[in-house]
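Just below is one structure, and these are the notes that go with it.
One protein chain is absent from this view; the other protein chains keep their places.
On to chain A.
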Amino acid sequence: MLNVTGDLPGDSWGIFTFLCAALCNLPALPALNCSEELGAGQSIQQTYDLTRYLEHQLRTLAGTYLNYLGPPFNEPDFNPPRLARAERVPSATVDLDLWRGLTDNARLAANYRAYSRLLCYLRVLDGQVGTAELRHRLAHFCASLQGLVLSIGGVMSSLGYPLPAGPAGPPAGPPGAPPAPNDFLKKMDDFWLLKELQTWLWRSAKDFNRLKKKVPPAVVTLRLEARGF
């Protein structure tokens, strides 16, 4: 393992020390790189599996929640028009060619940002629902979703991408969202939140499929980015 101990006197000295340490560890590097590559690949597979698990969980959760909201939200044919206020929930919908052309970084970042925000909204929901059963289910789902966000973050780090800035942790409430003026619109917001979450989970499965095939070959991770050296 590369260890840079103690305070570094300055950038140039830091880089020098770092290089020395790296050269000393050079024989071990191939093995390290292999495990890192394997690590990224495994992380992607794990993240993919997690999205499938969450999708499965969401089906049960959504069924229960929509029944709690009552008709027409729990009707299978319910197909309301998209209201303007629903636009604040991050949408998975994307132009086909645009989606194909996304770089790995952009693809991962889009997923990371979307689930972070969706998690915020869900947490707000958690505080408002009536029944204990629903609260329990929601809490469980939020925990799993948090796991997914962290997993995506892990993949990004292992591939050397910076994490997108923004609310990764749980803030007080959803960013810049006006509260619903009446009960029905509040329910509509909940409906669209669940729908977007479902669509994102379907999309993520496809995103991670693509990433699985494109995990970069062994890259020597001598990154000299500004990371405090």
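Here, a contact is a pair of C-beta atoms (placed from the backbone, for glycine too) under 8 Å apart; a residue touches a chain by one contact, two chains touch by 3 or more; residues count from 1.
Simple rule for what comes next: contacts and distances are computed from a predicted model.
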Per UniProt, the name of the complex member that is left out, chosen from "TRASH domain-containing protein", "Ciliary neurotrophic factor receptor subunit alpha", "glutathione transferase" or "Mago nashi": "Ciliary neurotrophic factor receptor subunit alpha"
Where the missing chain touches chain A, by residue: 52, 55, 77, 79, 81-82, 91-96, 99-100, 192, 195-196, 199-200, 202-203, 205-206, 209-210, 213
